[in-house]
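Note that one protein chain of the assembly has been removed; the remaining protein chains are unaltered in position.
Entry: chain A
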């Protein structure tokens, strides 16, 4: 057991424990906050494994943006204070499939890699990752930028009712507002 092993074990325990709370907590907002703990612990694991840039990108993109976006959506849709009793489906099939997948994969990995020591990697620098991305992986990188752009445009089109699909509620609102405006205009006309 080296220092790296102890760190890996501790951070892994934190990540799995917080992940368990994410999928079992009855509080919507707490679930999101446990997700922060789990993702932060995974960033720590990346640091120990020598992928420094990935760790900081994980903190920036996941903890900084994705979780905030998820919490934002929780607040916008339904943010009850206290536990919500109706969050879960019956447990048996989920436990069977999820537990089977998790424990099966864990057994597979444990059998494949055993308790063998591997030499610790040199800490990867941003320079080396940059050489990789702009050397061997330029084409996927560019395709990803197109994908991000299309996701951006898609999200805008989806969330704007005036250029996306018209919903009945929004249409009714528009009609109500139009009628109000008409009534106000008539009143003004009478006054004049």
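Here, a contact is a pair of C-beta atoms (placed from the backbone, for glycine too) under 8 Å apart; a residue touches a chain by one contact, two chains touch by 3 or more; residues count from 1.
Note that in this section contacts and distances are computed from a predicted model.
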Chain not present in the shown complex, as UniProt names it (candidates "Acetolactate synthase small subunit", "Energy-coupling factor transporter transmembrane protein EcfT", "Multiple sugar transport system ATP-binding protein" or "NADH-quinone oxidoreductase subunit K"): "NADH-quinone oxidoreductase subunit K"
Residue ranges of chain A at the interface with the undisplayed chain: 2, 4-5, 8-9, 12, 15-16, 19-20, 22-23, 28, 31-32, 35, 38-39, 42, 45-46, 48-51, 53-54, 57-58, 61-62, 65-66, 69-70, 72-74, 76-78, 84, 86-89, 91, 93-95, 97-103, 105-106, 108-110, 113-122, 124, 128-129, 131-133, 135-137, 140-141, 144, 147-148, 151-152, 154-156, 158-159, 161, 164, 167-170
